[in-house]
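Only one protein chain is missing from this complex, and each of the others stays in its spot.
Order of writing sets the chain letters: A and B. Residues in each chain are counted from 1.
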Amino acid sequence: MPDALLTDRQTWMATLAKAPPARLAALLPDPPTHMVLRQPEIGAVMVRGRVGATGAAFNLGEMTVTRASVRLATGEVGHAWVQGRDKGHALRAAAVDALMQTDRAADLAAQVLQPLASAAASARAGRAAKAAGTKVDFFTMVRGEDK
Amino acid sequence: MTLATDALAGGFVEAPVQSAQAFREILEVMARPGMIRRVSGATPPAPLSVAAGTALLVLTDPTMRLHLAGAANCPAVRDWVAFHIGAPLSSAEEADFAVGTWDALQPVSRFRIGQPDYPDRSATLIVECDQLVNHGPALTGPGIQTATWLNLPETAAFRVNRGLFPLGFDTLFTAGDQIAGLPRSTRVEAI
Partner (left out) sequence: MYVAVKGGERAIDNAHQWLAEERRGDPAVPELTIPQIREQMRLAVNRVMAEGSLYDPDLAALAIKQARGDLIEAVFLIRAYRTTLPRLAGSLPVDTGAMAVDRRISATFKDLPGGQVLGPTFDYTHRLLDFALMAEGATQDAPPRVGEANPMEGETRVPHVASFLNRDGLIETADASDTPPPDLTREPMELPADRALRLQALTRGDEGFVLSMAYSTQRGYGRTHAFVGELRIGTVAVEVDIPELGFAVEIGEIELTECETVNQFKGSKTEPPQFTRGYGLVMGQSERKAIAMSLVDRALRWQELGEDFTGAPAQDEEFVLMHCDNIQATGFLEHIKLPHYVDFQAELELVRKLRSEAQAMQEAAE
């Protein structure tokens, strides 16, 4: 298991945000009891690009996002900002974020984060392999200039 | 930076309903200057009042520049704003909204008053008061049938502001859970 999943909050939050909501729900059917600090809220994030890929920022359009924050009985606070409009996804992601700050982190990483990260990696690799399958191999035809 | 947990409490519990109700009240006090109403839902950190916190939750968002004046500019309030609102904090000159006591907001001539083609690009001041009573300077103008009275902190600044119409800033007064409004269109006279 990559260490980052266990130690780097950005990595585990990104893994949770990109997870298919149904998959996360299956891996974490019963989230721990928690107090909701911020009810799941559906909103929009304005996605920005750069002029010419490297220049000044411009507004490309929005995407839907849901955020939530929870506090565990033991005091740890978890936050989630996840793509889409699934409130359960945001609450579960926030709960895992909070649990990752407790001594259950290693269990959570193995049982929830690792399967999500592996599935994402293999999906990405599968697509990359198909893309590579469409890579053009040019043949240079014999040229006539040299005698 | 990780926020203190206190900053994470004190938002709306039932945001759609509470924000709609508070918005209706704020609309009412701006439409009927001088009328005192009650708003609730937010429990912001000191020194912000319930009414000021509720108004901020309802009226501001990450696209609104917020100026915290005087004692309101403390770590607890800044963290609370960061979590519940996300509004960028700004100087008085750039602010869309400003919150603080009347003294802390001085001089109010700093605030944006809009431009002739966009009078709406102006600031709204949320003035924290000890109490709100319908007693004091007389208010007349749109939304007031004959006249009404409100304990304004002063009259001169509001008379100057009225003179700028259609430009000028708009004002909300807050005390505890009470709120009253004074749009730029209202005429003010000391009596």
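Please note the rule applied: a contact is a pair of C-beta atoms (placed from the backbone, for glycine too) under 8 Å apart; a residue touches a chain by one contact, two chains touch by 3 or more.
None of the values given here were measured: they were computed from a predicted structure.
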Candidate in contact with the missing chain, chosen from A:13, A:28 or A:96: A:13
Absent-chain contact - pick from B:9, B:82, B:104 or B:144: B:82
Residues of chain B (touch criterion as defined above) contacting the omitted chain: 1-3, 8, 61-63, 82-83, 86
Sites on chain A contacted by the missing partner chain, in the whole complex: 9-10, 13-14, 17-18, 41-65, 67, 69, 79, 81-85, 124, 126-136, 138
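Criterion: only the chains that are shown with their structure count from here on.
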Rounded Å distance, chain A centre to chain B centre (Cα mean): 39
Chain B-facing residues of chain A, complex: 37-39, 41, 69, 71, 75, 77
Chain B to chain A touching residues, read off their complex: 5, 8-9, 11-15, 83-84
